[in-house]
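The complex appears here minus one protein chain, its other protein chains still in place.
Chain IDs A, B and C follow the sequence of writing; residue 1 opens each chain.
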Amino acid sequence: MDLSLTNEQQLLQDSIRKFISTQYSLSERNKFIKEDQGYDSSNWQQFADLGWLAMTFSEEYGGLGGSTVDSMIMLEEFGKRLVVEPFLSTVVLFGAAIELAGTPQQKQSLIPSIIEGKLIGTFAYAEPVEPNNLSAIQTRATAEDSGFALNGSKSLVFNAISADKILLSARTSGEDFDEQGISLFIVDAQATGLTRTDYLTVDGLSASELQLKNVRVESDDLLGSLGSAGGLIQSLVNKGILGLAAEAIGTMEVLYKSTIEYTKQRQQFDHALADFQVLKHRMTDMFVDYNLVKSLCMKATMLEALGAAEAQRNIHALKYLVGKTGRFIGQNAVQLHGGMGMTEELAIAHYFKRLLVIDAQFGNTDHHLNKFVG
Amino acid sequence: MDLSLTNEQQLLQDSIRKFISTQYSLSERNKFIKEDQGYDSSNWQQFADLGWLAMTFSEEYGGLGGSTVDSMIMLEEFGKRLVVEPFLSTVVLFGAAIELAGTPQQKQSLIPSIIEGKLIGTFAYAEPVEPNNLSAIQTRATAEDSGFALNGSKSLVFNAISADKILLSARTSGEDFDEQGISLFIVDAQATGLTRTDYLTVDGLSASELQLKNVRVESDDLLGSLGSAGGLIQSLVNKGILGLAAEAIGTMEVLYKSTIEYTKQRQQFDHALADFQVLKHRMTDMFVDYNLVKSLCMKATMLEALGAAEAQRNIHALKYLVGKTGRFIGQNAVQLHGGMGMTEELAIAHYFKRLLVIDAQFGNTDHHLNKFVG
Amino acid sequence: MDIEFSQDDLAFQQKVVSFIKANLPRGMEMWTKRNEWFQALRDQGGWDIPKWPVEYGGPGFTPTQRYIFDLEMARHATPPQIPFGVGMLAPILMNYGSKQQIDRFMPGIRDGSVNWCQGYSEPGAGSDLANLKTKAELSEDGSYYLVNGQKTWTTLAHIAHWMFCLTRTSSAGAKQEGITFLLIPMDDPGVETRPIITLGGSHSVNEVYLTDVKVPVTNRIGEEGKGWTYAKGLLVHERTGLAGIQNSVLALEKAKANAREIKAGEGSLMDLPSFKNKVGALEAELLALEFTELRTLSQVSAGQGPGPESSILKLKGTEIQQRISELNIEAAGIYAAPWGATPIGPDFARGATSGYLGGRATTIYGGASEVQKDVIAKNVLGLG
Partner (left out) sequence: MDIEFSQDDLAFQQKVVSFIKANLPRGMEMWTKRNEWFQALRDQGGWDIPKWPVEYGGPGFTPTQRYIFDLEMARHATPPQIPFGVGMLAPILMNYGSKQQIDRFMPGIRDGSVNWCQGYSEPGAGSDLANLKTKAELSEDGSYYLVNGQKTWTTLAHIAHWMFCLTRTSSAGAKQEGITFLLIPMDDPGVETRPIITLGGSHSVNEVYLTDVKVPVTNRIGEEGKGWTYAKGLLVHERTGLAGIQNSVLALEKAKANAREIKAGEGSLMDLPSFKNKVGALEAELLALEFTELRTLSQVSAGQGPGPESSILKLKGTEIQQRISELNIEAAGIYAAPWGATPIGPDFARGATSGYLGGRATTIYGGASEVQKDVIAKNVLGLG
């Protein structure tokens, strides 16, 4: 057991740190989100050129053979500057799905494009009826000719606005809430019958509601086996949770540290705020809770990378703690910044909002606590 | 609406305050609990002489016609000095049961004796199988000749060691967990077939487990109507909860105030403990939480006295808060007293223990939170 | 000890409820018929100014009537009054203003034609308000003050005609001394207002820059250097008003109703153990807090000052407001993420996150909770 970074991991971390410190100030970030597709394309090309997009794919298709641990290292750094490029959607979710369940043809046609930065993908799994229930799939895929016709709707699909391909769950058999009968399809984002309602999320990212009316897919757009995608969807959700958790760790670190810095500067009643014992202890609590989540994030990530059965419990516990601690740290960062914490201008507002959106995705605090206790 | 005390209530409060300040130091109290019956008989006679035992009984049987509000006033004061005499068992539970449901004969034969201090009663309602479930009654009352034979067991019967009469729930029909089919009997504490296992509770009071083997009662020992005592039992439990809550209020007040006093005296790192902001805020939290419970105790008590339907919800909420706040205040009283708080010698240890026993009775914090949210 | 209202009070309560039912605008009319509502209150004989003394047109409510009045207004979610004129400046004017000032300013406050804002907080003077630096220098001829400085968090400054303002006329002595209370017209060319967009995404507070603003001495309330004394009493009053307990009662009922509409497994979100318990714990405390307000009222009715328990109302009340807003984002689930005007997900979800974020202010403004606890520890518990 050795929890220090390998040399390769250290290099990876350094390269991201260098990138964000030179090219990714918060004000630049807030410009990137205003671009049409919700991020900066030249950044994305740099991600590709630096090999970051290749990191977790198998060598056979041009990847570097890394694991979820490498994603964690990258996303933790991204979280420190609220990086908006669609890494989670394209690599951690869409890309991993192809890697895990694609046919050789699917892999060959998609993975190299992702690695080169030419293909943006995303994952549409939630539906309005019960978004946290992965089996609550009312979108129907009806077999016809050599393919399927898709009808239904999907909620909170991040980066759909810029996506080339959307991985989408649909029901090929069974009743609305059955665990069985769910399949995954790779859908062209420009497909006829697919309409989007685009909106911004609280943290300034782009998401969409999707409506599908007789959207046509071919049988080789099916990912994995017909009617039994449940396990794969759960795996992807797990990867999504781990990715968000890593990002949240980075985000929380910035929040608690900048709160410490602020309170050292800010004077009140003739003392620095940092001199007040109650505030010192509050920041200590923030530090303690941050470290607990960080530990669990490392543990759950490594267990998932090993394919250990106990990963699942740890992931539920992790998402619960990420939500709870994110809110605790965010709220107290705002509280300790006083009035300043209430303004849109200040960095901490953006960090806090990102944590709220992270909590909302893939089931929030409450949802995972209940899953964890069974 | 007027929440101040009436003149009569003020006089009652004053008389109790005078009594405990002159005759009921904590060291005297710790002697009283060592007497055979677990309290001091001459105190009990004084309670009678001062009219306290008469307060809540109807004037027809020699009482003073007061209500649960008067009990609250008395028990809050008792709670400030951890009074051990069996007021709750005899007056609030046993006595109220007779007053609520007794025949004129039963009332005449029992209430005047209680008022004179000649009769100690108690209430045995909990059974080992599921003590918090008032319908979980496995003790059976089998009709025979002109009466019944009782068989079964009861748990945590306070003051059974000194009781003359025990009010006892038993099943006269139905299955073990049925709500219907439960009856109440007034059992002679010396009855043949009734055996006790006596023990002390955490707070130094006396309680017993009861075993009943063919204990004979006559049909006029039945209290209320046959097989439908559920409502009456719930009413008594409510009165018990209100009584304990009032006591707890008094107990918590002493704890938070003595913690304030202690921290003003005690020096650490060249400052009084009370100078540390974290401790100041902790004591403020104790004060705030104390006041919330006190408010709810007043409200629930007055609603119960009025017979208002909403009393029940408020009583569940109250018992929940009493348990939660009692633990919070007790724990922090100990924590802020540091090592001293850990010794048996110090008063706060006894106050804290009393709060723990109060939480354990009539369903604890968790139980009532679940009842409250339904 | 008696929890029931008297027959007279019950009759008054009935009267208030009937009035509300007859006059309260519904739905979107809440915004368009606001003025009609306040006119109707006015027509009742000062119901728009329930706290003003009778000699200024107030209705002369007893403390219990005031409580009942406030209770029913809150229960029925009637439109809130902008507090700066009626609630904040008026009492100071009545107590400390000259006859001339009263005659000049009270009518506009009374009929709602003049909007006021409060110029207290500054970048370096938030919870520590007495630390304010905005300078007012008396001119040589003694006819005006030259005011320079910056105010911040100034609510509704952008629609105000006037600002009542704390300024520093002397730096000698304790911080609380040398503060002077001035009335400043917002259309003075030296007054510049810049919006602050807050976390919840809305614009209601502002920065106000004061540059060489000439304020005639006739716009000074009371004596020079005594401004802190005039403002202080009001600050305490502002704090108890922020508890918003009846609003919380309504908000919690709504939160529960919303959660019942959210499907979760076999039942609704309200059946999910963790959510249900949070609701229960919160509701129990809110029941207790509600009655704590009544205890305070009862003492005032009995002619005593509010007891120590009144100090907990703002502290606990704002905490509960925030916890309810957390329930809303939890109930919204993924639909807590969308931002802005596009309707996505259930109706209540639209405002959930901005409500939650905006509500973070309640434990910061009007005395941060940490400062409130310092004050309770010192003034109520005698600590330090």
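Rule of thumb we're sticking to: contacts are C-beta pairs under 8 Å (C-beta built on N, C-alpha and C of every residue); 3 or more make two chains touch, one makes a residue touch a chain.
Every value quoted in this text rests on a predicted model; they were computed, and no experiment measured them.
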item	value
Contacts of the hidden chain among displayed chains	A, B, C
Selected from B:E35, B:E130 or B:D178 as touching the chain missing from the view	B:E130
Which of C:K151, C:R168, C:K276 or C:R360 contacts the chain that the document leaves out	C:K276
Contact residue for the chain not shown (choose from B:M74, B:L279 or B:A347)	B:L279
On chain A, residues whose C-beta touches the chain left out of the figure	1-6, 9, 69, 260, 263-264, 274-275, 277, 280-281, 283-285, 287-288, 291-296, 298-299, 302-303, 306, 314, 317, 320-321, 369-370, 372-373
Residues from chain B at the interface with the omitted partner, ascending	126, 128-133, 136, 155-156, 197, 199-202, 204, 207, 209, 267-269, 276, 278-279, 327, 331, 334-335, 338-339, 341-345, 349, 352-353, 356-357, 359-361, 363-367, 369-370, 373
Those residues of chain C which, in the complete complex, touch the missing chain	273-274, 276-277, 280
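Simple rule for what comes next: only the chains that are shown with their structure count from here on.
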item	value
Cα-centroid distance, chain B relative to chain C, in whole angstrom	43
CA centroid of chain A to CA centroid of chain B, Å	55
Where chain A and chain C are represented by their mean Cα positions, the distance between them in whole Å	40
Per-residue multi-chain contacts in chain B, two or more chains	277, 281
Multi-chain contact sites of chain C, meaning residues that touch two or more partners	370, 373
